[in-house]
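A single protein chain has been omitted; all remaining protein chains appear in their positions.
Residue numbering begins at 1 within each chain, and the chains themselves are lettered A and B in the order written.
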Amino acid sequence: MNTQVKSRGPYKRSMTGWWKRDPFFMKYMVREMSALAVAGYAIVLMFGVLRLSQGEAAWNGWLAAMKSPLSILLHLTFLLGMVVHAKSWFEIMPKTMPAMHSGGQRVPGSTITRTGWAVTVVASLVTWAIAAWWKA
Amino acid sequence: MNRITPSNAPIFWLLFGAGGVLSALFGSALVFITGIAGPLGIGLSADALSYQRVLGFAQNFIGKGFLLACIAFFAWHAAHRLLCTVHDFGIHKTVFVKSIFYGCAMVITLVAASSLLSVGF
Partner (left out) sequence: MSAPTNTVTKTIQIEVLRYRPEQDSEPVWQSYTVPYTDDMSVLQGLQQIKDDQDGTLSFRWSCRMAICGSCGMMVNGKPKLSCQTFLRDLLPGPVRIEALAHFAIERDLIVGVDKFVDKLQSVKPWIIPKEKRELSQGEYIQTPAQLEKIEQFSSCINCMLCYAACPQYGIDDNFVGPGALALLHRYNADSRDGGMDERMPLLRAAEGVWSCTAVGYCSEVCPKGVDPANAVNQNKVNAAKDYFLGWLKPKAKVEGGKA
């Protein structure tokens, strides 16, 4: 047995910047970053209901802030983030469910994704309708 | 054999999932309505977001519940996901780090809940 030669020395490679290694990982990071839009909007909405509870003057202050160019720009980025989130959510949804069968055939993942989108369109229209026509 | 560490992840994962579904279904529309169309008066009447109208919505049992659900679940969803993201960037999910993210979600939830309760029914 040769005790002078190092026969093993397992080399562990660094994980730094792993997400830059492959476009697949970059898309994953973009998907995860969409949570910033969800967080940001939740905070904006939280302030909205807080100001609502503080009276008309406070609410109008919040509304005025919503009308500022900065806020509009911010909400456009929120909107982009929400769309990225919705798109990636429905794309990954089939992976989170057991295989479904309908009429003896396996339901493909794309069907589940498209169903998710369809429900979103309906939900968005209903939300819009309430915002436009609901009377106190 | 493989290490086995008990996990409380299911609690936060369910909150994450609920928030993910809610924000996927309603997030885009809500951002557009409250943040773009409403303030700018595009496609909505000028008083769509007036104090009286929004107050009435928030005092309505369903409206109140919807607003609270959106704010709270969006916050818990984002908290969990951003926690996982900082972990992806190399920050370990220590109790301290978890407390910051989930703590923020809790604060957002409590502020929203107390605000929505105090506007009454």
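Remarks
Throughout what follows, a residue touches a chain if its C-beta (ideal position, glycine included) is under 8 Å from a C-beta of that chain, and two chains touch if they have at least 3 such contacts.
What you are looking at is a predicted structure, and each value in this text was computed from that prediction instead of being measured.
Those residues of chain A that touch the chain absent from the view are 5-13, 15, 18-19, 21-22, 24-25, 28, 32, 92, 94-99, 101, 106. Remark: the residues of chain B touching the chain excluded from display are 1-11, 13-14, 84, 87-88, 90, 95, 98.
The working rule: only the chains that are shown with their structure count from here on.
Mean C-alpha positions place chain A and chain B at a centre distance of 12 Å. Within the complex, the chain A residues that touch chain B are 15-16, 19, 29, 32-33, 35-39, 41-46, 48-50, 52-53, 56, 59-60, 63, 66-67, 71-72, 74-76, 78-79, 82-83, 85-86, 89-90, 116, 119-120, 123-124, 127-128, 131-132, 134, 136. Against chain A, in their complex, chain B makes its touches with residues 19-21, 23-36, 38-40, 43-45, 48-49, 51-58, 67, 70-71, 74-75, 77-79, 81-82, 84-85, 88, 90, 108, 111-112, 114-116, 118-119.
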